[in-house]
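Data first, discussion second: the structure below is written as structure tokens.
One protein chain omitted, others in place.
== subunit A ==
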């Protein structure tokens, strides 16, 4: 009945339960369980469930010929298999059914052909089926078909430990001439260092004598040689032309189809496994810069002899799991080509600990070379022609950056060059992603290397590119700030005298860079908002950026407060969507908290001095915001925006000064009307001004807060002292005194 239980679950939960977490089932809460019971009841009549049940229960020796029940059930299973793939338990049942030959040998291939997994293949099922290979009289062609199937779904088998445990058993099939090529491939995928034994090598060499230099034997032997070079004396060509034959089995296309369909359901295999390259799949290319070098041991043994004589080194290529990496951390031998470190996650883990300067330099030489050859020097189109590979390569690089939480210097150097020729379209997400990872740029270099090319791209492209770029710069700023806070903490030094941060740079140098970046984005934002007539998506990305900026002091420990310019502040304040106004209020609230903190620190040390101008600018903004939203006195303070009366009249907005408070503000008007209806349901005529009386006003503001406008609420709490709103009376804003 376990099978039934699995079947009733959605593909996602199958996935999670097949991961070694049976506990998660128990943790399902009650409501879920009830829902599941319901579902199960419905599915009890599902023909597919019934069909699988048939195959699990069918007696041995049941005739096939003329058996309509059987035929019908198999058709049902096949239909499901080809449409959406089989769930793990159904795979188990069908595999067991086929391999046990309960209904004879003729059915076996047909059943095998429809074993298309939807998510994963349970390891037990495969192990049991391998066991059947030794027991029952399965025709050789069917045995081959089975091994081919295992090879095809190998990556989908949920665990490999038991399969590795029966390595010797699988190895015994190597003598079967027809099975040998496929068994070799399977062994190749399963081999660990422990499996390499002298008797196995001898057997393979015997076979080689008998069968000639077959590529499958050579491949397996070469893997053995990688693990135990002292045992395998055979000269194995260092690069083999053909890999294992590409098994063009019936499953490939069906599997691809099913996977595409269920792509959301299949979790990316984030496990730490070595990727084995299928060499035969490699497309011939004239320029193949984008290929990662294969992880191999250093070939130059002699030159390193003096090094390894002291202690036994373990080549990185031998390590298969994170645990093994940890065990051998102190004696790992770097690979021959550092570029290969990007290929697996174990290697990336190690890269994070590599201290050797020359190792990183090697990596950077390779990476810089590859990027430049592919995207800058290539005469015949380069990246545009091989966009798939280029995309994959950049994605992998981006992954590595994100994994290591920093960028490589060669990709930084490449980006500076590439930005000057970039059209803003080619691989945009990848390029922007890489860009946001570049380390702090000294301010004197920033303009020419980074800001100028970005400015040109920004002003000549669509609002969506503008948003993308702002997001990228926001990420860049956050990275810089994070590095700063991490290194400032690590050094455990007083921040004011901290002499180096993420790179050799004084605190003031970092502050220069950060403020230059913020000013640059501010400039982009102001002009962008004008060019795109206050595009609300753009405005939101700008506010995102300022959410990072306003918290630089408290969140990241960088004593710097930079305010947005009026060109950003007022469009946000007068935006037509309430979310933007609310976010602005939140940002102003955070500025206030940061400035208050700076002021309190000022009493302790002078190093936190924030300029008088910043305080005064902030105060003006707060006064204006309170005047606009609470006091209905827009455009009257005249400090930041001095608008001629004539211009205001020409806008044809009646009573300009009062039409931007929380009631009449275009962003909140709908709430005011809604509130009015709720407050006075009996009234026929809309009279919004009645909200402005003391009581309804306070209710209205509470009502707004209850709608999720937390930013406004926080703003009110930190900036408005008195809470006595009388119509016409002035709301007191909590400006900051120096």
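One rule holds in what follows: a contact is a pair of C-beta atoms (placed from the backbone, for glycine too) under 8 Å apart; a residue touches a chain by one contact, two chains touch by 3 or more; residues count from 1.
Just so we're on the same page, contacts and distances are computed from a predicted model.
The chain not displayed here is annotated in its UniProt record as "Centromere protein L", chosen from "Phenylalanine--tRNA ligase beta subunit", "Centromere protein L", "NADH dehydrogenase [ubiquinone] 1 alpha subcomplex subunit 6" or "Trafficking protein particle complex subunit 2-like protein". In the complete complex, the residue from A:70, A:188, A:483 or A:591 that touches the missing chain is A:483.
Taking the complete complex into account, A:370 is the one of A:73, A:370, A:474 or A:718 that touches the chain left out.
The chain that is not drawn here is touched, among residues A:192, A:214 or A:337, by A:337.
Considering the full assembly, A:408 is the residue among A:70, A:350 or A:408 that touches the omitted chain.
Interface note for the absent chain: among A:185, A:318, A:349 or A:362, the touching residue is A:362.
Taking the whole complex into account, subunit A touches the unshown chain at residues 213, 235-241, 293, 296, 299-300, 302-304, 336-339, 354-355, 357-358, 360-362, 364-373, 377, 404, 406-410, 412-414, 439, 442, 444-445, 449, 483, 487, 490-491, 500-504.
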